[in-house]
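Right after this comes chain A.
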Amino acid sequence: MSLLEFENVTLKFGGLTAVNDLSFEVEEGEVFAIVGPNGAGKSTVFNLISRFYDPYAGKIRYDGHDLLKAKPSGVAAYGVARTFQNIELFEHATVLQNLLVGRHRHRKSNMLSEVLFLPSARRQELENREKVEEIIDFLDLQAFRDKMISGLPYGVRKVVEVARALATDPKLLLLDEPASGLSVEETTDMRWWIDDIRRQMGITVLMVEHDMGLVSGVSDRVLAMADGAKLALGTPAEVQSHPAVVEAYLGKAS
Partner candidate 1 sequence: MSEPILTIRNIESFYGPIMAIRGVSLDVHQGQIVSILGANGAGKTTLMKTVSGVMDPEKGKITFEGDEIQGSEPHKVVQKGIVHVPEGREVFPLLTVDENLSLGAYTLKDKGQVDHDRDLVFSYFPILKERRNQEAGTLSGGQQQMLAIGRGLMASPKIMLLDEPSLGLSPLLVQEIFGILKRLNDEQSMTMMLVEQNANAALELAHHGYVMEVGRIVMDGAADVLMRSEDIQNFYLGVQEEGARENRRWKRKKTWR
Partner candidate 2 sequence: QTQGVTDDEIIIGSVNDLSGIFAAVGVPATKGANVVFDRVNANGGVHGRTIRYVVEDNGYQMPRAMQGYNKLLNRDKVFAMLQSLGTPMNVAGFKLLDPKGIPNVAPLSAARQMLQEPMDNKFTAFSTYFDQSRVGVKYLAGEFGGQSVCSMYLPTDFGAEIVEGTKAGAEEAGITFVAETTHKPDETDFVGSLSKLKEEGCDIVTIALGVRQAITVVGTAKKMGLTDMKFLGTSASFLTVVAQVPGGVTDGFYAAASWQDLWSRAEDPAPAAFIEEYRAATGEDPVGFAMLGYSAAETMIKALEAAGPDLTQESFIAAMETLDYQDELVGNHMTFGPDDHQGADSVYVNVVENGAWKMVYEE
């Protein structure tokens, strides 16, 4: 059984079909990339998984559950975390606090024990902190730990988003253009991070990315989309050489 399954999913915005009868599966443990021209519906696929939109038709299954039965906030409870293409951080909080919010789905304490800050709440806080520190170390964010998000440069924010998603301890990580706005050097870092996330942490990664270097570097399989529908699916090399993909997405020079 695949970890994530899209079965004939369709989504319309008014007259516009953003996702058109789309089916694909993401296997546990792989890095799965989605590519496609702008407006192909890639982010919309993510938003469907996050339950921000209800599909017009079709099924989405995650780990054997019918994902469409979950509330938007319940998706995280299944162990699905994501980043956003346009960066959606908690602006008026520090990096540390942002990551700690990521721990929210592991909250065991209740309101009363928190208001009284009982030893159990304290223990949980220490635990959260340790987990978060591991991620900070992993992504090299030490220097920004106590910085407010509102003062961070674009590239760092992208990394903080990944860190926050990781803090939830996910099984499936959705990355929406993780390398956009990163320099070549940082993109390389990102590549290794994604590699480690998959290999060491055992997290399945579903990623949208336009940087073909990164895509072919880390992903096992690639789905190419256009106009909401599947264009090609296969290994990075297969997809990159697929004529329709070259035509619609890569351009001849690549």
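Candidates were picked such that all candidates are chains of the complex that A comes from, given by their letters.
Please note the rule applied: contacts are C-beta pairs under 8 Å (C-beta built on N, C-alpha and C of every residue); 3 or more make two chains touch, one makes a residue touch a chain; residues count from 1.
What you see is a predicted model; the values in this text were computed from it and never measured.
Within this complex, chain A is touched by candidate 1 out of 1 or 2. Residues 13, 35-40, 42-43, 85-86, 151-156, 177, 180-189, 192, 210, 212-213, 217, 248-251, 253-254 of chain A touch candidate 1 in their complex.
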